[in-house]
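Note that this complex is displayed minus one protein chain, with the remaining chains in position.
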Amino acid sequence: MHFQYSSAEHQAESAMSGMWLFLAQEILFFGALVFVWVYCCYQHPAGFRLATQHANLLIGSINTAVLLTSSFTFTAGLLAIERGEPRRLIQACFATIGLGVVFLLLKGVEWFKDVGDGLVPGAHFSLTGPDSGGAQIFYVFYYVATVLHALHMIIGIGLVLWIAWRARRGDFSRAWSTPVEVVGLYWSFVDVVWLTLYPLIYLAAL
Amino acid sequence: MSVTVDTPRVSYLTEENTIGSWLLTTDHKRIALLYFASITGFFFLGGIAAALMRINLLTPTGAIVSHEMYNRLFTMHGVVMVWFFLVPAIPVTLGNFIVPLMLGARDLAFPKLNLVSWYLFMTGGLFATYSLFAGGLDTGWTFYTPLSTDYTKGHVVAVAIGIFISGFSSIATGVNFIVSIHRLRAPGMGWYRMPLMLWSLYATSVIYVLATPVLAMTLILLGFETVFHVGIFDQRLGGDPLLFQHLFWFYSHPAVYIMILPGFGVMSEVLTTFSQKGIFGYKFIAWSSVAIAVISFFVWGHHMFVAGTSVYSAITFSLLSFMVSVPSAIKVFNWLGTLHKGYIKFDAPMLYALGFLGLFTIGGLTGLFVAALGADVHLTQTYFVVAHFHYIMVGGMVSAFFAGLHYWWPKITGRLYPEMWARAAAFLIFFGFNLTFFPQFILGYLGMPRRYAAYPPEFQVLNVLSSAGSTILAVAYLMPVFYLGYSLRHGARSPSNPWHATGLEWKTQSPPRTENFPIIPIVTEPPYNYPRPEDRTRAA
Amino acid sequence: MTLTLTSASVHSAEVDALLAGLLLMSLAVLALVFGLIWTYAIRYRAGNTEDRGAIGQKSWRIEIGWTVATLVVFFALFVWGADLYVRLYTAPGNALKIYVVGKQWMWKVEHEGGQREINALHVPVGRPVQLIMTSEDVIHDFSIPAFRIKHDVLPGRYEQLWFNAQTPGSYHLFCTQFCGTDHAAMIGEVVAMQQADYARWLTQNGGSDTLVAAGRDLFTRYGCSGCHQAGPTGGGGTVRAPSLNGLYGSPVPLADGTTVFADDKYIRDSILLPADQIVASYAPVMPSFSGQIGEDDLIKLIAFIKSLAAEGPS
Partner (left out) sequence: MSGWPPLLVAWIGLLVLLALELGSALLLHLPATASLFGMAQAAIVVIAFMRIRRGSPLMHIFGAAGLFWLIVLLALGNLDPLTRTDLIVQTTGNPR
């Protein structure tokens, strides 16, 4: 406990508030991207429709389910430690990490296929025709959004690993599990970001 | 009130003095000093660029540098001054030092994050300045596309990365301040018992946290566009150059209020102390800070009145721009009300503060000229705009910074500075500033465009006048370096409350101990609880 | 040292009036603020033992008072400025059209009669002039301080600016949007002339061709006439493409069921990105001319196609 706090509870709630404020910042960060998406989609509706038809809906949908499940497993781990079961928390952490890695692997496969199909904005973009310009802008948005989301996932996996390590050291107990809760907020928020991106990328302009 | 000069043997300055103890400190006061050193460096770097520009403009054809060099100079001046001086200046130095002391807390909510934010700032700052020197950049600090993405030879991406990294330091500081103000107030300190400095830093932090991420995303897209030429901002590929301007100004207009809001906070502290009288209209000043933080997000379109946006958008943003100036006007009136029936003393911080009041009022009023659509068409992109925002940012913000620096100097260092030198510098800054920038209003009205390395000869007289003023201003800005430096070793020891001010920071020793308060104070009275004039008369 | 700027157009006096209004209001506020600072500084200095009496307890009436006063004044200024702005940018229908292309770092001007000039613009007084402007590279800004007008010139779009010059004379023309190394050299001259002088200037600088004639030449040279019918006799050998007679200013039904209005931008887009808007019942066979036709040639082609409006649909 830092010397500026009066109690552990005081510090815990400050940490939680800090994370929520950080998430508000994240809303604006990804929100700017959604703004760009809306702005450009309005100017190139046909191009965005064309591009959406070439997005990999199958992998995208599986990944959504994977991510939702990972959020579920981590929250289950949080419930476990709040009942004083650190072993269960560690198991939940590894389940979460596993699902996160599956998500990233599938994402990698998707990117690999996209690149193979020539869906890279630039001179060799494979979707030709009148709506090519709009479709390219869509794919810029697609790559920026998915890469940034994947970076958040990688940071999240690191944080969950850290939680598992501290849980093994016996840092958490029924009385005190603030870091688990803070990391849970972050992990679920990354989930929320994906739930916003998923319809925009794969469905909205279908 | 009796003044005892206690000479504390132990303070945050003396506790441990290894290099490691400074570079790895989590003490907010030491981090503030680290920031002081860096900010000063960036200020003089940006200042040198400005001085060279003013020398160049002595003759119509450009006295010393080529057009290309001139363009690089104003880009460096803009980038360094905006992101590495003005935006962080007051919050990370004075704010970092004073927020926990004012709250009656022992540190900020997240001390390690505070240190990380300094390292992020230095990483970004050094990276950006290195790129500015190594390759040069000639896009102006605004990076307008497609000039920046397709036509310039400079290091756009490198500078953007530098700004991007230091942006996270702003976010970290903002999160730290907001959570600290919510969670670490001393017992008894309700919201309306907080000093107004805290209100304005709170409002600043809101903008830090919610506007900076948009800039971060904008810079990512700008970098993408520059490297891969993907077409978000490129009209030839179906993009829209105005989209960049929308994104850029969504951050950069609120950023203007990041620069001036902390200055408002310093004003409220200094004016009450040197009037020895409570603030006039506490709640109005407090809530006008919050109102500015909110409305400042609604007005960015006024940078684009002649840029090709829709007429409806222009009219909406013009109306909202007028609205944002109302809370600023309320503040000025309330400060005047504070002087009324006070016991005014003219120490150096007060002189800087009165200078601020005058210069900021001029800056604010000329802002109305460019908010009024029909007038903006003529004045925008000219020296009128240059003069307007320098009145706010240099006349206003830098004056407030100096006011705050002198005001809290005894608390920070435990020493008093040479008063006469400080007063002389305050006068010289006011005079030099007006001589530099007032002619630019006229130049702007006459139509001289900004960012011109050379100009038609009829503008020369006013330009020479402005350059002459800038030499005075340069000397005036150097003076504090010497006399404040002198006071560090030779200044008289300061008592804990040299100005007879209220506020928790004056209740602890000067300089404070690492833990600020041996016992956490309990607040039992409103801020600025100076004796009322009628009570003084009765007592006398 | 001159401290005044010539007021040379119909609107410059109006802008000056607005500026004067703003200046008066500012001076009043400044007088108040500086006056109060000085008064209080002298009267309430710490050493002065003057009886300060009691300070009022309730301040909210004063607060509401000055807030409302500020709001009212600001709103009036807003309306004044917005009204002027709308008129500054709404060109009358009968304006003389002149075409402007900005590029790093010069202004190219083309008159309807084919006269071309660089970094100079000759205009008649007493007659509305509308500039149709575009850029070949970065964003520029066309600014004439003596007329109190300016507007950004964007690549890929036509922007417009209009004025009605009143006083004959020669005035500065600046680029006021930073556009690269020689931004400061992108200066030109606007020459406002009596209408008779302007007419003489036009004939003396007659140019070889009018814009329309030059456009007709280009129409053949770029091979447009191979497919499109233009004029009573010209072109349209194999009827694969829509006729251009009477096209300008008329509604065009598109293949996707929508209808667009054939204006300058539509024609420009159709040349550069023909596949974007396919005319109903035609095959999308036209190649893109993006990157092959410069902005000044586009202006001539559009002028030519525009001239076909009079032919009526055939």
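Every chain is named by a letter (A, B and C) in the order it is written, and numbering of its residues begins at 1.
In the analysis below, a residue touches a chain if its C-beta (ideal position, glycine included) is under 8 Å from a C-beta of that chain, and two chains touch if they have at least 3 such contacts.
Owing to the predicted nature of the structure, the values given are computational and were not obtained by experimental measurement.
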| item | value |
| --- | --- |
| Touching the absent chain when the full complex is considered, from B:G136, B:G301, B:P449 or B:P511 | B:G301 |
| Chain B residues touching the omitted chain (full complex) | 182, 206, 210, 214, 240, 242-243, 246, 250, 297-298, 300-301, 304, 309-313, 316-317 |
| Chain A residues that touch the omitted chain in the full complex | 13, 16-17, 20-21, 23-28, 31-32, 34-35, 38-39, 42-43, 57, 61, 64-65, 68-69, 71-72, 74-76, 79, 184-185, 188-189, 191-192, 195-196, 198-200, 202-206 |
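By definition in this document, only the chains that are shown with their structure count from here on.
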| item | value |
| --- | --- |
| Top chain pair, ranked by number of contacting C-beta pairs | B-C |
| Chain whose Cα centroid lies at the greatest distance from that of chain C | A |
| Distance between chain centroids, defined by C-alpha means - chain B, chain C (Å) | 36 |
| Rounded Å distance, chain A centre to chain C centre (Cα mean) | 46 |
| For chain B, residues that touch 2 or more chains besides their own | none |
| Contacts with 2+ other chains: residues of chain C | none |
| Touching residues on chain B, where the partner in the complex is chain A | 100, 105-111, 171, 175, 178-179, 182-184, 209-214, 216-218, 220-221, 224, 228-232, 237-240, 243, 246-247, 250, 515 |
| Of all residues in chain A, those that touch chain B in their complex | 2-5, 10, 13-14, 17-18, 21-22, 24-26, 28-33, 35-36, 39-40, 43-44, 47, 121-122, 133-134, 136-137, 140-141, 144, 148 |
| Complex contact set, residues of chain A against chain C | 129-130, 133 |
